[in-house]
Each structure stands twice: as C-alpha cells, then as structure tokens.
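Data block below; observations after.
Only a single protein chain was left out; the remaining protein chains are all shown in position.
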C-alpha cells in the first residue's frame, strides 16, 4: 500500500472569507490540489492518454470535517493517503494540520473513466500500469 | 418541521473547469448560497446580533455526492431541507437537479456559535427566537 | 447603439475576504456574469455555432477601479454598456453601485474568435447576425 504523501499549502487571501478564516469551500480545492500533487509525485496525472484515448477521474463524492480554522498566510500541513482502492475508483483521505492542531480532515472519491466528447464519462477498471505507478 | 425550500442557480462560466463542467468544488458554494437564501426567506441571517453580541454558524462538516454533471448556463433546481435540528447545530440537506435528472446531493452541518474577537467561536444552544423564525 | 443593460448581483459569502468585504477579484467574475446576462437578454451567448463551427470571445483585457467596497449580502446594481464596438472586438463597460454610492467601474475587451481544437483561437470579423442581435 502506498505510503502517506505529505505537502503544504499556504492560505492565500482569496481563500479567506469575511469571518476572517479560510472559507470552508477552499478546503475542497486544497484537497484536489494535494491529490494532483500526489499523482504528479508518482509520474501520473488526472488526465492521461492510453492507446484508446483519454482517461480521467470524475469525482463521485467529497466530504470534509472541520476541527478548527486557518487564517491568511497560515501554512497548512497536508497528509494524503489512499483510504480505499477499488476496481474502478480511488478514495483519497486528507488531514490538515497547523503544527500540532487538527484543522480539517476529508475524503474525495474519484472514478476511473474513459472520456469521450459524445457521451458521459464511462467507468473503467483502473489500468494495471496506473496501479503500478501509484504503488497501491 | 420546516417545509422544503426551493431555489435555482445558474452555472456561471467561472464555476466551470477544464473538464467542461461545473467544478465539484462549486457545489459547496452553491449549497452555502442556498442555505443563506433559505435563512433570508425566513428573515434570518448567518450573522445576527442579540443582546450579548454576534451569533454565527461555523461549519463543522460538509459533503456532496455527484450523480451527473452540469454545464455552463445550466439552471440547477435546488431543494433545501433541514435534515437534523440539534440543540446547538443544524444539518441542511440539498438536492440539485436539471429537469428530471439528479445532479448532486449534499449536506452542510453548521453550529450555532457566539463570536468574539479574542477567542474561538463558542457553541451555544440555538436561541428560541431563531428556531421560531426557522419554523423548525 | 445598444442601450444600457441593467442587472443586480448579491455579494455571496464566498465572494468576501478576510478584510470583511467583497474580494477585488470577485468583481471580474461579476463583470463576466453581467456580460453573459446582457448577451442572453439578446438571445446570444459567448459560445455559439455557425455553419463553420464554434465562435467564442476570449478576453484580451480586463480592468477595474474601486471607489468603495461592498459587503456580504449587499445587492450591487450593475450597468453594462458597449463602450467600443470594433471590427473584431467588443469592449464592455460596467458600473457597480450600492444605492447612490459608486462602488467600482471596469471594462472587459473580448475578441470574436473561431475556436478549434488544434490551434489557438483565430480572430474573425464579428458576424453581421451577431451585430444585429446585439443591436449595436
């Protein structure tokens, strides 16, 4: 199973809201950015081509729980791990911390899909080469 | 118990992403906007003053599941209902549809808090006048 | 020349920042939304098809000056007019007001382009049918 991936994200001014803290919706963007960073670290991307065309990863679920808050210019420590690896989907788990304080934890579930212009994304079995690179 | 509140939201260009659809993170903003609209419809707001100071509603949890997708200029039908009314918290449930097609469904849980400049938000029992106006 | 188009936009919570006001960047989204609304009011869109393919309107310039600020739940009055109509481009001018107070004024210049998958957008002369509908 893949080890935990660690990254950081500074809270930018456009991430904040009038309550003076990072807007709860920003954490979903932070999770997505961390997921993409994990993929890049393993030479993968959410948009890839194989012989048949484009493979991408539409989200089917996302959630986040908030334990405390973060402010402008705080640097969040982010841990990403693979919580569940299915036949056709991956669930990533995220933990956000400011030093020793838990800020938020969440999950995103993405489905491996064949993308075409004409029809909706079609779920496919995650290719073996993707699993191998993911180390999962 | 409060009846279901209905509103609509047009998908704006800035809500879309390079997959050609409304970005999954936008739905969290759409849910928040619909929650605030429900409150306004009942002469309430997420920021209110009583004799003691400011009352607001920090989020402790948010989640969304996606059944299909929405595109630029689509007009989403949104249903908001109160899924759980606790002593100190409210969980709102949301359903997004395009005509007869389910697009997404989600929840936001907000905690009634006394806000101060000096310390973190302090959870309080939801005031009776708030419950009365909410009709819940 | 087209008459002034008027619309409104409520400042949503996700539009605000930790200074307690609508983030300056939000006004560029507000301008774009008002431009799209003007087009829809004239049965036009920023993405249209003619016999040859897709026509769209990439931005080449945008600017905004700020006279005062707007807060959460303020309803901005927005005026849109066509400041310059060129052979291949349109410059829209925007004024934002809260009752009698000037809040911001800006411009967006968009270029009429033939869109293709293979190459960058190619500027074209604005079709006569577009000008006719625009009333400009």
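A, B and C label the chains in the order they appear, each numbered from 1.
Everything that follows uses one rule, which is that a contact is a pair of C-beta atoms (placed from the backbone, for glycine too) under 8 Å apart; a residue touches a chain by one contact, two chains touch by 3 or more.
Remember, predicted model here, so these are calculated numbers, not experimental data.
Put simply, the hidden chain is in touch with A, B, C once you look at the whole complex. The chain not shown here is touched by just one of B:17, B:102 or B:132, and that residue is B:17. When the omitted chain is restored, the residue from A:12, A:50 or A:102 that touches it is A:12. Residues touching the missing chain, restricted to chain B, are 13-14, 16-18, 20-21, 23, 25, 71-72 (touch as defined at the top).
Residue-level contact of chain C with the missing chain is found at 19, 24-25, 28-29, 32, 56, 58-66, 68-69, 115, 120. The set of chain A residues touching the chain not shown comprises 12-14, 29, 32-33, 36, 40, 45-47, 72-73.
As a convention for this text, only the chains that are shown with their structure count from here on.
Compare each chain's C-alpha centroid with the centroid of every protein C-alpha atom shown, and the nearest one belongs to B.
One simple way to say how far apart two chains are is to compare their mean CA positions; for chain A and chain B this gives 23 Å.
For this pair, chain A with chain C, the centres built from the Cα atoms lie 33 Å apart.
In chain C, the residues that touch at least two other chains are 13-14, 72.
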